[in-house]
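Let's look at subunit A:
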Amino acid sequence: MSEKKNVLRVENATMQFGGVVAVDNLNLEVNEGEIVSLIGPNGAGKTTAFNVITGVYAPTNGQVWFDGECIVENYPQGKMKKLYKGQHAGEYTHVKEPTPDEITALGMARTFQNIRLWKSMTVFENVLIAKHMRRTSNMFSATFRGNHKEEAAQRQEVEELLELVGLSDVKDELATSLPYGKQRRLEIARALATHPKLLLLDEPAAGMNPQETLELTSFIGQIRKQFDITILLIEHHMDLVMDISDRIYVLDFGKLIASGVPAEIQNNERVIDAYLGVTDDAED
Partner candidate 1 sequence: MLKQKKDNRSSYIILACAIGALLLVLLLENLNLILPSVPAVLLPTSQLFTVLKKAAVYSLVAVSMNLLNGFTGLFSLGQAGFMLLGAYTYAILMVPAAAKDQVYYLYGGAALNNSLQDILNGVFGSTGVGGTVSLILSVLIAMILGGLVAALFAWLIGLPVLRLKSDYLAIATLGFAEILRAIFQWQKLGPITNGANMIKSFPTYSDFNIRAGGKVVCYLSTFVPFLVAIICIIIMVLLVNSTYGRAFKAIRDDEVAAEAMGINLAKHKMLSFVTSSFFAGVGGVLFAMYVANAQAKVYTTTMTYEILLIVVIGGIGSISGSIIATFAYVACSEWWLRFLDAETYIGSFKVPLLRNGFRMVVFSIIIMIVVLFFRKGLLGDKELPEAIRRWKASAKVRKERKAQKAQKEAATK
Partner candidate 2 sequence: MKKFLALILALVMSLSLVACGGGDAAEGGDTSTGDKVIKLGVFEPTTGDSAAGGKKEVLGMQYANFETPTIDLNGETYKIELVLADNGSSTDKAPTAASELVSKGVSMVLGTYGSGCAMAGGPVFGDAGLAAMGVTCTNPNVTAGNDYYFRICFLDNFQADVLASFALDKFQAKTAYCLGENGNEYDQGLIAFFKQVFEKAGGKVITDSFPTNNSDFTSYLNKAKSEGADVIFTPVSIAYATQIMTQAASLGITAPFLGSDTLDDNMVLEAVKGTDVKLYVSTFYQEGGAPDFDKGVKQYLADNSDAMAANGGNDTISAVTAMGYDAYYVALEAIKAAGSGDAAAIKAALPGVSYTGVSGAIAFDEIGDAVRDTAFIKTANTADGVWALETQQTGSAS
């Protein structure tokens, strides 16, 4: 695995809110072309980890590397200096807090746990807006249609993308009028429209029935192939996770408790404990 090019590396990332440590010293790597899953019980800090990677929160301490470059770095300052409970204090000395859009521009796009589509807009528009980032026109030329070539090209690309993901028959419908599974699909399509190298999916199968989950599994496999893309996902549906993941990381109470290929994770005692709470019950 190590001969493969590294896409994402999270290094000693800790996220602390007041006195609560939501993510504790997370270390994670995603290599080119992989599908990596991040699993763990509810409240384990998976989404927080996502938010740290995508720039929604700046970590309290630690670094995030993308494509061989350090994109996020922070260390405890001010009040947090005293409050900080995590490890590796004092190791990092720089502050790098890009906003989420800057990170997206680097080639990382995400979906959300609770679908966040633009409600008043059609399927087509939802995907088209994601292309806004890749524009070259300024506001004046865009207003006076100096960019009509670029606009036409973008529309063409969106048409093609919608065709690929199988949404072109509903492209003029309101995004929120779609059935749930298609909304998920649309959100993924929207993320793909930003031309990411790395796609982060936050519980893509949440709320889906087994049939829809199956479809999603094959859909994810399909986009990986077609777009030659690397994927990091959070998921609870173990079937899906075990089915498509190359490697899995397991979080519990903010800490990484295991990592490895699906087969290893399936038999890992700590993971089973964390999910089933066996040891706790035994002690009762």
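Here is the rule we use: contacts are C-beta pairs under 8 Å (C-beta built on N, C-alpha and C of every residue); 3 or more make two chains touch, one makes a residue touch a chain; residues count from 1.
Regarding selection, all candidates are chains of the complex that A comes from, given by their letters.
This is a predicted model, so every value here is computed, not measured.
Novice: Which one touches subunit A in this complex, out of 1 or 2?
Specialist: Looking at every copy, the candidate touching subunit A is 1.
Novice: Give the list of subunit A residues in touch with candidate 1 in this complex.
Specialist: 54, 56, 99-102, 104-105, 109-110, 112, 116-121, 124-125, 128-135, 137, 139, 142-145, 147, 151-152, 154-156, 159, 172, 190-191, 194
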